[in-house]
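One structure is given below, encoded as structure tokens.
A single protein chain has been omitted from the complex, and every remaining protein chain is retained in its original position.
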Amino acid sequence: MTVLLVSLLLACRPAAPPPPEPLDVSWIANVVREPAHFSSTLEQNGGREAWQAFHRGDWLNVRSPVAADAQGAVPSVAEHRAWAELSVFEGVLDRAQGDALLTLAEGWAKHSPDQPVPKWLLASAQRVAELRSDAPTAEKWRAQANAAGIVFDEANPKPFAYDQPPTLTIDAIRTCVGAAVDNGQLGSFWDATGPAALQQRYKANASNVMGVGLPEDLFGPIAEAVMAARPSTDDVEACHTLVSGMDTRLDAWSAKLAQGATTDGAALLHDLQLVQVGRSRTLAGLAVDALGRHHDACALYYAEQALDHADARAISPVNSPTVFAVIAAANVESGHVREALDALAPLRGAFPEAAGVIETIGDLAVQQGLDRTGLSREN
Amino acid sequence: MTDAPGIRARAFAQTWLGRLSGWLLAWVGAIVLVQILVALAPGDAIDTLPDPGLRAQLTAEWGLGGPLATRVIAGTWHALIGAWGSSWTVRPGDSVGGLVATAMGASAPMLVAAWAVAVGLGAAVRGRGWGEKVVVGLSTLPVVLLALGAIEGINAAVWAGMSAGWWGRPAFFALPMEGGVVRDALALVALGVGSAGVAAVAARLAEADARIDASGFVLAARARGMTVSALRSLKWRHRVVPLIEGAQAAFPPIVGGLVVVERLCALPGAGDLLWRAVEARDIPVATGVVVALTGTTVVVGAALDLLRRAWDPRLRAEA
Partner (left out) sequence: MARSPRHLPLPWLLALAPLGALVLGTAAAAQLRYAEDQAPAIVNPLFTTSMAETRVGELVFQSLYADDHTLASVPQLAESGELSTDRMHMTVRLRDSVNWQDGSPFTAKDVVFTVHAMKDPATASTEAGRAQFISDCREVGDHAVQFDFVRPELRPEDKLTFKILPAAAFAGLPVKRTDAFHLAPIGTGPWSLVKYNDDNSVSFSANPGYKGPDGKDDVGIAQITMKEVADKNYQAKLLLYESIDALVRVLPRDLAMLQSNRKVELYPYQTNSWWYAGFNLARAPFTDPRVRQALAEMLDVPNMLAPVGTGDLITGPYVPSSPFYNHDTPPWPHDPAAAGALLTAAGYQKDADGWYKAGRKLAITVSAHRALESAQEVTINLQSQLQAQGIDVTIDFLDEPAWRQQVWTDRNYDVVLSQWTFDRNEDIREQFYSTGSRNLMGLKDPDVDKLLDAARDANDPIARKTALRAAHQKIHDDLPMVFLWTLDSYAALSTKVRGVTVHPFAFFTWAPEWQMQ
């Protein structure tokens, strides 16, 4: 949806008069006032189906109206927007998986002292630490991996042999990750570095054409003020105050918006859940930002506020994949590993690489319960 | 002639012995019945406890292993001699006597007030055309419908007003969770109006009015030019007995309605305690409450009977 904003802003800004009031600077207001213009913009920038896929969070299926594999086909704005979203999403997934993997490796000796650390885990831990430029940790696991007989190919930083190197197209990654199954033996396991590699690829593709849209474009001054006022510490109460203030302003803003809407504009506003989607994407932006600053409690708060809890098990226009990924990453960080798995469940079918992340975090959840007694109750 | 006082005394004694034995029978019957019903309902008190060790221990302690007849006879005997024991599951270990006394104390004002409402309303609307039809009509609705309807209606109306910004949140809002005068008044009206007591009183008084209006003494008084107010006073003297009979008829349904209204209105009291005891299969507590409630009903019935006879010399003569 942020993509819609950016594209529409690009399309509308030159012709638009100076905004006399806050409503006018937001793309949602433009949609509501000029639905016909909105439709034509969609067609020009990727085709309606591509934008619809983008809107519902089905980012892997945002395709140009021309054949994707046609020689010289120019990717649409919609596709680039999808790549931009995917690069953020994969970055968060990578964070969650890396944290889980290192914790799993660190906890092995404590929970399973009679069992050697599996080779795939030694190798993965080393690789993740290396990708994070955490030299001491990487060296620690490298030493253990070497002691276990794992020889790293220094020329090829990926120590694991695929049938062929991933080309980093979506289909290739899907095949690659789908084939990487195993029972713990080196050479066949879930690719711990898949999300990181995908993130780089998506980011590169997206940045070739355009920058990432800023969330403040959604609601004009409201979102701008929210972003500017975000707390500088990991203080959930401050986050709550921020979100409450945003909601209050948003309620008034959307009421005003509805009053000035044309019939078609009002229908679009309602059918596309534009205000809810915009709110969710703003909060997702805040959540990713907080996660990047290691404000995990705030990240979790923003992301849970972004979710449509009445349908929290499905990716939807309101529930973007990034929101689920942030909830998972923040929960892994705070030790609520089982809850992280709940957040990741909706991603399982939609993103093949998520299966590997889920397996890793699942292993960590099982490890943490090895010494505990379970409780159950009826109803 | 010399035998007349003796005959009257014997007749009086026979009548009252008969009545007393009837009341005692009803009382004991209620005690037996509640035990049988609770015991026959699927599941025992120990079934709420999953632990096998504890279940075995408590089955023995509570005497749940024996035949039903033995348990009921023993339970009835203990109830009658006041050895009510302690609660099994509602308040484990608490004295049933204490629990019941507290609960009856909490219910007493509601019981008396609702009874007064039923009798007063029945008397107030008698022969008042539409007013009577409406109130008596309402009185035929079960307590449960009246109470639920009132709770839902008041909550919805208040919430609508709050949402529209007409008023703030009143302290009594969210019935029946918030206690206070509104909830008590609601329960009182529901119990007083909804336990058929109003209809019983109104019907008896209407019947009495018809009889009085057609009676010779009223015709004679009118013929002699008695004033309206003097005639009204005269008539009321003749309405006292039907009023007592109406009150007598109104009391047992109100006691029954107490269980429902206390539960629905979240009011503490004997009715609520009985409900909980039955739900938790706590036979000692259920029996204790029934002993107290039916005992009260019997005593009130007997007292009103005495009052009726004391008021009306013809009834004394019949006896």
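Order of writing sets the labels: A and B. Residues in every chain begin at 1.
The working rule: a residue touches a chain if its C-beta (ideal position, glycine included) is under 8 Å from a C-beta of that chain, and two chains touch if they have at least 3 such contacts.
All values reported here derive from a predicted model rather than from experimental measurement.
Colleague: Out of all the chains shown, which come into contact with the hidden one?
Modeller: A, B
Colleague: Among B:V96, B:V158 or B:A200, which one touches the chain that has been omitted from the display?
Modeller: B:V158
Colleague: Could you tell me which of B:L68, B:V181 or B:A310 touches the chain that is not displayed?
Modeller: Counting the whole complex, the residue in contact with the absent chain is B:V181.
Colleague: So one chain is hidden, and I want to know which residue out of A:V236, A:A258 or A:A350 touches that hidden chain in the complete assembly.
Modeller: A:V236
Colleague: Among B:A26, B:A74, B:A101 or B:A124, which one is in touch with the chain left out?
Modeller: Considering all chains, including the one not shown, the answer is B:A124.
Colleague: Residues on subunit A that touch the omitted chain in the whole complex?
Modeller: Touch set of subunit A with respect to the missing chain: 104, 108, 110-115, 118, 183-184, 236-237, 240, 244, 247-248, 251, 304, 308-314, 334-339, 341-342, 344-345, 348, 359, 362-379.
Colleague: On subunit B, what residues meet the omitted chain?
Modeller: That gives, for subunit B, the contact residues 41-45, 47-51, 53-54, 56-57, 86, 89-94, 102, 106, 116-117, 119-121, 123-126, 128, 150, 154-155, 158-159, 161, 167-174, 177-182, 185-186, 188-189, 192, 232-233, 236-237, 240, 243, 266-268, 272, 276, 279-281.
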